[in-house]
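Every protein chain of the complex appears in place save one, which is left out.
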């Protein structure tokens, strides 16, 4: 950590912050030129929040040198992590995992029809929302536990793995029973209460990036899960909120590369939520492959116009099939296996 | 709702969406010029998500006409809402409510010392974090239930009301027992599971705006609480996330005016989290008064440098006292009562 | 254009705006339900700014139906535009154009050495900054006219086309003499004085997207150039400004798809300015190919560490060579010709 003092800081200001840090068993190196006083802080600063040090008068700027996350960092574990979902499917390394399914589970028939086609097209993991955190209290809120059980049943029927989004910590048991991956939604990325609870599970967690989360904050949320004991974290970039409104969110495709530099965890892309427009999904999926993501999560619906949620960003089955054909043609050129 | 079709949309595309809407008991008016087909949708569209209609081929643009929130809207209730906190304190109308206290409750002594000064300076409501959702799992996580009980005890000692942030729905009982206002933090603004649970309480809720929440989404979250039966919602603007990093967040002071146009709910400002710099708090507080907010929430700490969290944005007691002196001098000129 | 009136708008409010529009030879359709009054405006609304109509009391919301740009729109010209740069090079359609070179032209030797390698690797167009609009007045400001003449000379030596960024309208002549494409920088995207002047040239213009420009504003700037008579506009996405600071800007890769929906103009990607980190350029270039861009603009420097500007985002020559090998291997699978 680097602490720069203001020009007008007094000797007492210097002493106070140096004293504070020394009390925490940190060593201080004084890097001083004519005009500027900078303290280098040496030792384990992971429990210090740089922001808090601005409380000291005379402090001008505090810069963290080491990353605030450890277990999630590439420095901690240089090799890519591969996460086994079941005995057939793993996410990471050269595998290009395709997760697909409807936004909401609406009925057994809808889910079976969708899953049948997805499986035939080559998708690995079936997604479906059972507890639906909609922005409006007047919208469809999901089939809840019944939906989750349907997901398990249909996934098993077609030999697929299952993933669904958890709304709160008290449902961990029912999720562990019914899915292979528990998804943490973008709006819950900093629901630390939920993250702590999930850190006690061993089920793989797919952690979506929050709408306005920095890459560092996203990895800190992964750290929460890992610090508690669950190392099976998959990251999912799904677009960030910006001033541009033509797309629902702005897909931050460079975030995949940033995560790969900073962390060993696998990272996939959800082009459906990023763009919010089904017309863009195929091309964004190919870009995701090209940039080096470990897979995709795509919304597919047999009849998007009648979907109870997110129809606008759902692919119809023939379009999904077309995407899978493209992917199976192109994955080898990018060193990936579909 | 206004639906504009693409130029190249077919007659069948027109018929399909019109049919879909008619099935939902909505009436359609066709507003057509040479080049453009627009459908006006008349009736109760509150359960339709405009985004979902993009699933229909041929749809170019969907615009909502009525607000998606009802109970929270000024159209629904034209007069300003005043929320009684206890028999002495109310938020709304000409009252200018001052909520103050430490970010985290650290000890009985710290809280009592702070509260004593706050009360003497004229603050109405004591704040203090008991369950601390910190971005790092390695930071101080709060005194939890013990902290909440301390808050109640000390608030009572000094005849103040009490507010604290709730981390999850299973703690509602303990919050109802110990605080007069339950705060929903910015990172939980769209934790719909929590909002639904709080809608069954009658305790006033302070709903902070999410870091990247639009004003409409913020009011939709208020609607969640109100739709379930709890009409006592106070809004709190606390800065939004933008590209500018000199301040921790960007205080969106115009949001107060927007809320007052769109809604009847009271709205206050938290300059501490918005700026993240104690040097700015006094001036931003005066601006909050001038713009017409219903109050303030300010972090105060007897010794910010030793605070276990958020010291950088905490006022020292003499500075808070100075702010209160200014406010008591200025409130009359803005038609407010401190 | 759709104009929605406030509930409390008076009959006189209605009459005033309707009268105003009728005076402009526009027809009005009244789409009215119990609660809401909406006027559909029919006719040529291109000279109306929707924002201006909020001046009328009683107006709640104004929505544009047709795009504000015409010549740049796909509706105006359904087929993709191909822009001939010289008798050998064209941008658009299946061509995948590669523009490469140093950020700044520093010397004849530096430029010749770079160009020699770029040509050998297969780049088509040589870029190089001569007038450098740096954020600091104390940084290197470019070789100016001499640099531009060097660019022409070296590009001719190696049979490449030439592009450079113009800083102001009074230099159009010297740019027309020395380059094949005139670049408008991101910070000048809404320098309308410059755009108007360029609209009188016939030299192709590469219009970079502004740091905070919406896709609509970007196309409106293209419209400025086209409205004045220059139809040869190439768009270049180069990242937008967001809250995320790990990358210099956030590459908005979906913007390529948006432009292709809304416009017939070719669009390329500049991954160097978007990411600001040379480590990301190769992968982002492959993603640009996969998403369907018409080409790339990449910064390359023989010795980035000694570059007088933008070394951080410049590829070294062997890395650029590696990128071109990858592109030549992959373009056929995406229906493109390098």
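In this document, chain identifiers A, B and C correspond to the written order of the chains, with residue numbering beginning at 1 in each.
Convention: a residue touches a chain if its C-beta (ideal position, glycine included) is under 8 Å from a C-beta of that chain, and two chains touch if they have at least 3 such contacts.
Quantities reported herein were computed from a predicted structural model and do not represent experimental measurements.
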| item | value |
| --- | --- |
| Sole residue of C:241, C:264, C:283 or C:336 that reaches the chain not shown, by the stated touch rule | C:241 |
| Chain not shown: contacting residue from B:63, B:247 or B:303 | B:247 |
| Hidden partner chain, touching residue among C:36, C:90 or C:312 | C:312 |
| Of B:9, B:236 or B:274, the residue in touch with the unshown chain | B:274 |
| Absent-chain interface as seen on chain B, which is shown | 212, 214-216, 240, 242-247, 250-255, 257-258, 261, 274-275, 279-280, 283-284, 286-292, 329-330, 333-334 |
| Residues of chain A (touch criterion as defined above) contacting the omitted chain | 2, 4, 7, 27, 29, 31, 33, 35-36, 38, 40, 42-43, 61, 63, 65-66, 75, 241-243, 245 |
| Residues of chain C (touch criterion as defined above) contacting the omitted chain | 16-17, 20, 46-47, 49, 51-56, 68, 131, 133-139, 167-170, 187-188, 190-194, 196, 210-212, 217, 220, 223-224, 227-228, 241, 248, 276-278, 304-307, 309-314 |
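Here is the rule we use: only the chains that are shown with their structure count from here on.
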| item | value |
| --- | --- |
| Gap in Å, rounded to a whole number, between the CA centres of chain C and chain B | 39 |
| Geometric centre distance via CA averages, chain B-chain A, whole Å | 26 |
| Multi-chain contact residues (two or more partners), chain A | 212 |
